[in-house]
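A protein chain is absent from this complex, but the other protein chains hold their places.
By letter and in written order, the chains are A and B; residue numbering begins at 1 in each of them.
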Amino acid sequence: MVYKERLDGRKIDELRPMEAKVGVVPSADGSASFKSGKTWAIAAVRGPRELFPRFLQNPQKGMLRCHYGMMPFSGSGERIRPGSSRRAQEISMVMMNALEPVVDLSAFPNAVVDVFVDLPQTDAGTRCAAITAASMALAHAGIPMKDMISSVAVGQVDGTVLADLTYNEEAYDAIVSDIPVAVLHNSKEISLLQMDGEISKDDLIKALELAQQVSEKVYEVQMKALKDYYAKEEKQ
Amino acid sequence: MITNKTAISDLAKQEKRLDMRNLTDYREPIVIDTNISWTAEGSARVQIGNTVVMAGVKLSLEKPYNDTPNEGGIMVNAELRPMSSEEYESGPPSIKAVELSRVIDRGIREAKAIDMKKLCLEPGEKAWFVIVDIITINDEGNLFDASGLAVLAAMKSARFPVVDKETGAINYKEKTEQKLPLTKEPVSVTVYKVGGKLLVDPSKQEEEVYDARLTVASDSNGVISAIQKGGPNPLTVDEIGQMADLAAEKANFLREKLNSFLKEN
Partner (left out) sequence: MSQILVEERSVIIPGEVLAEGMDYLPGDNTYRENDKIYSKVLGLASVSGRVLKVTALAGPYVPKFEDKIICQVTDILMSGWRVNTNTAYSAVLNVKDATQRYIKKEEDLSKILAIGDYVVVKITQVTSQNLIDVTMKLPGLRKIEGGRIIKVNCQKVPRVIGKKASMISLIKEKTGCEITVGQNGLIWIKGTPEGEFKAEQAIKMIENKSHYEGLTVKVEEFLS
């Protein structure tokens, strides 16, 4: 049995419908909302600002700190107890690693840029949505960045390499691998890579190439959201 | 945080505010959206001016408490998310978050707004427990009123999930048409005393400068179901009466807004 027709009817390299908006948290320095299918992430940036505790301060450059959290009502089953979980801590860390390569905080020694991401609802691909939203929020905040980061999960379900898995596909009753990936737009280098499941090396490479290809679609949505924010109301 | 302390209290004495609103005006727009989260049994997003909060209802089946074997339960929990203001940090709930949770909770629980007995499926064995979580998205003042509205809107839009008749397991992905047994709709309004005058819907700056505040939850008949006084200064009985009156008047204003948004959905 090879998984050829996807549960929601999408093509193998087709992403879920995406929606992005910038400036959704007006009091923050930068913010953005990103929806991919039923997964929705809201990111807000505060900083550069003073960093506590002091022993974390770096005199060479500012620190990027990510805080990922799922809202208690955002899980597909029972309520999620508030408070940090180990999963949230790990995701916060990989988010930071995904964004760091492009962010330039050399003008802000000893300071911190905090990126907060909260998700009101989820359907797989949460860390990818978080990173994609965070990238827009950092740009909106005017943080110096040499490039944008676009993130999407690829994977394999029952022998077929495909893009943007939903929860149902992750839970599919066959051999599945779920591979969240984040891509720097210009160089196509990869700044986030994790894998759950089983996959051959050849299929892994296929999946990564697919990720590089489809992340372009995510980038287009990010670019449009940032430019739309500054779109002029009337034509002069 | 910028706080124009003297400007605000001087202006208030003259019945003026920094943004030229009347003391009893809410900011605009007031926007209420329900069913914003597909994973919640009920949910809402409320915006007052630029202040934005979300609330979500989650339902679970639990064993009733020993002293109330025929009843389900409700709990309201609030999180002041660090994204919403530079004032909030990650970590355990601050006293401000605790107060917000408990005041909104009181307004529903003590109003007996939900018929707890109707939540019971099997006395002593199984009853529905309702948890409403308030998540702040952008705090530009008046989280109290925005949260109260969001919780009410989320509860009104909530639907019970399907329960498998044989196994008793909850299928969260399918909802029934059954609503929460709401008997009353308490709306909470917080009145602030600033520069000796009473105002509603404070901005973040006005919240830094007040003498005292009174949160009053009331239903459409004006019956009060919860009160909380806050702030560093005392109030006279007269002032409390005036604040309660103003709160009831504004509660009806907010209730009308809520109903007009719910009609559209």
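Following the convention adopted for this analysis, a residue touches a chain if its C-beta (ideal position, glycine included) is under 8 Å from a C-beta of that chain, and two chains touch if they have at least 3 such contacts.
None of these values were measured; they are calculated from a predicted model.
From the options A:Q89, A:N186 or A:S200, the residue with contact to the chain not on display is A:N186.
Contact residues of subunit A toward the unshown chain are 29-30, 47-51, 59, 62, 102, 104, 107-112, 139-148, 184-186, 222-223, 226-227, 230, 232, 236.
Seen from subunit B, the chain kept out of the figure touches residues 2-7, 11, 14, 16, 18-20.
What we mean here is this: only the chains that are shown with their structure count from here on.
Rounded to whole angstrom units, the spacing between the C-alpha centres of subunit A and subunit B is 31. Considering their complex, residues 36-41, 43, 50, 52, 54, 56-58, 60, 77, 79, 81-86, 90, 92, 131, 133, 135, 137-140, 172-173, 204 of subunit B touch subunit A. Residue ranges of subunit A in contact with subunit B, taken from their complex: 24-28, 31, 38, 40, 42-44, 46, 49, 67, 69, 71-79, 82-84, 114, 116-118, 120-123.
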